[in-house]
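First the structure, then my questions, so here it is.
Chains shown are a subset, placed as in the full complex.
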């Protein structure tokens, strides 16, 4: 089973990386870019096939390690 | 597909050519093997006889260098040079190029260059204590320059900072001659004890061979070979020839290797650089005069279904090969596992003088080792000396109209401007022994020697130098000048210069004019080395630095190391005060 | 006095920290491996050193913050043990929830290594009590992720409590309120991005870090 964890900064947290990307794109002539945000995707290959159990476990992984909930929020997606 | 790698089949002229071997070189292989090689064997010959590994265009000229003095413990021929700095301390150092990879992928190319040169140094038992980098980029306004500079600098910093070795100096030049071919030369200096230096010669029969570090993937396998679809079932994605560095694993390797080196478990050790498993195993066997048998199924692998060919030619980073003292296997496993590294026993030394590879219950390679080294091509390429030009006399040059403007012009030249933007991205102080670095703008960096009981009163001075425009105008004079400049820079900070390493970056050696530059520079360098009793103890050659038939300016970068016996006698630019007297000394 | 340094894989500044502690106490600190599960009872002061623990992969300090030794460190810190996290150590302590806020990528995306002039925002903590509040001090920084962030509410709280200890005079990384170092509410756990252990020997240029070690060690 594949779990995909999307981790992004919470609203209100300044995103220096995103800001730099937006600026550089503007500099390169991509004037239509109004804003950019950068996040992470962590793709986990998991053994087992109980989706519900997996979801709970991945949530635990996010809370313990994968996201820093002081500044980040996360979203989990499961594939088969 | 499998039989392409193992079974009987014809090696076509095209396959030989794709492997960069000439017809006559292939004839030698047929003669030594007394049969056709299979593809794996051909791949092994091709990397061992490549310019990179065999130095086939440069070997006879490098042989002229002064390489000994009463401080040299090990000159060229090992992973790095070793010099004696008294009290049982040794300095181990070398410089190496990573030009082409850095042009393709500046961050990773430069980063893996730093990783590679550090491995050369800690392989010999030294803790890396300082890094330097000599960089050459195209014109500042060339469209690629900006991203190349920022990528290379970030890569050098990203790797060195993460491993925790200070990057204390270097040089950066800009010239249109490097527009299509930048130079990224990295130098590493390490500290060891003279009685605990490690070499690559394997010894004994039946001694276990250990593989340690990252798993082997299909990184950087022969660009040309891989592009041809016939070796590649799933070629929908052309495989990248650029390796990604893993500085964290490198740091673990350093700590683990040094920990094991403090025991008597290691007989011989060699890092896997270019042509990884091939060159490391063959060098160990050749130097020790033994044979080696490897079980490729036991090699830690990152990807499934790797062939023997791919494993032997992979350039995956952060890997080491070692011969372990029988009976010490468990000790070795324990140390590497403590540091969380992949480790496997993958073979043994033999008395056959052959390289034998087993893969999937089959012998996929069985070749004599001696010819790989002894019969490596060694060319005497035609070389025409660079034509002498008239010396430019000062009175032939018009005096500047406006002194202020002239001064401004000099000060704003990209080669002269502050390089702070670069060196602020390098951790120059980690390890707490940096006495002087880029920051002060001094002539050489100074690193205090840290003994087992803490800091000592001794230091080494380190510098890298080269003025390609002198070498272009007159290779011999330019060669002399490069060496002399490092000597002066070391002397200026109060050090006794001891020895140098070099990185000889030139164009296509098959062109007599380029070969003339190469030979001229070496002759000039060597003259200066002999005049100063200042030997070459290690180095590296990078040829074929050309784009569209235009060669880079001849760039023999030199790294010099000197000893400061008493830190009280260090002289730097720090602490100057208004009102002090300036004196000009010399010619 | 017995002190300790925690060693994670790629804690590059463990030796630097040990030298500073030895210089200050006359006694080499205990080096505690991250896989150990307890900090010996005689240890009075712990340094979580700088470096690139776990390569700074995922997020700086995140993986180290989950190491076995951290549980006991938290427990003992809750009991009053003095702890200082320097650079990567600061990142680890915030990731472990022992200090407020988080350290993000430097505003200009680049690693920065320079001497930074700091203002003493609070010269009355156990870590700064020997400094003169009027003076500025020069301490080197060397980091990629030193951009201190806390949400408005947290920021107000730590400012009101006097938990901000050092501020940059020339903010090198975009930190909110120029924050370079903070303490926890109880005042026994400090985190700072600048490296005081790199400013204890005149050979390196400055000695403004000495009083930091003398302050905390003298208060124990």
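Chains: A, B and C, in written order; residue numbering restarts at 1 for each.
Basically, a contact is a pair of C-beta atoms (placed from the backbone, for glycine too) under 8 Å apart; a residue touches a chain by one contact, two chains touch by 3 or more.
Since the structure is predicted, the reported quantities are computational estimates derived from the model, not experimental observations.
A.B. asks: Since each distinct chain appears just once in the view, could you give the copy count per chain for the complete assembly?
C.D. replies: A x2, B x1, C x1
Here, only the chains that are shown with their structure count from here on.
A.B. asks: Suppose each chain is reduced to the average of its Cα coordinates; what separation in Å results between chain B and chain C?
C.D. replies: 37
A.B. asks: How far is the middle of chain A from the middle of chain B, if each middle is the mean of its Cα atoms, in Å?
C.D. replies: Going by mean C-alpha positions, chain A sits 39 Å from chain B.
A.B. asks: Provide the C-alpha centroid distance between chain A and chain C, rounded to the nearest whole angstrom.
C.D. replies: 28
A.B. asks: In chain C, what residues contact two or more other chains?
C.D. replies: none
A.B. asks: Two or more other chains in contact with one residue: find those residues in chain B.
C.D. replies: none
A.B. asks: Going by the contact rule at the top, pick out the chain C residues touching chain A in the complex.
C.D. replies: Those in contact with chain A are residues 58-59, 62-63, 66, 94-95, 101-102, 104-109, 147, 149-151, 174.
A.B. asks: Show which residues of chain A lie in contact with chain C when the two form their complex.
C.D. replies: 12-14, 16-17, 20, 64-66, 68, 70-71
A.B. asks: Once bound in the complex, which stretches of chain B touch chain C?
C.D. replies: Of all residues in chain B, those touching chain C are 154, 157-158, 161-164, 246-249, 251-252, 255, 339-340, 423-432, 434-435, 448, 454-455, 567, 574.
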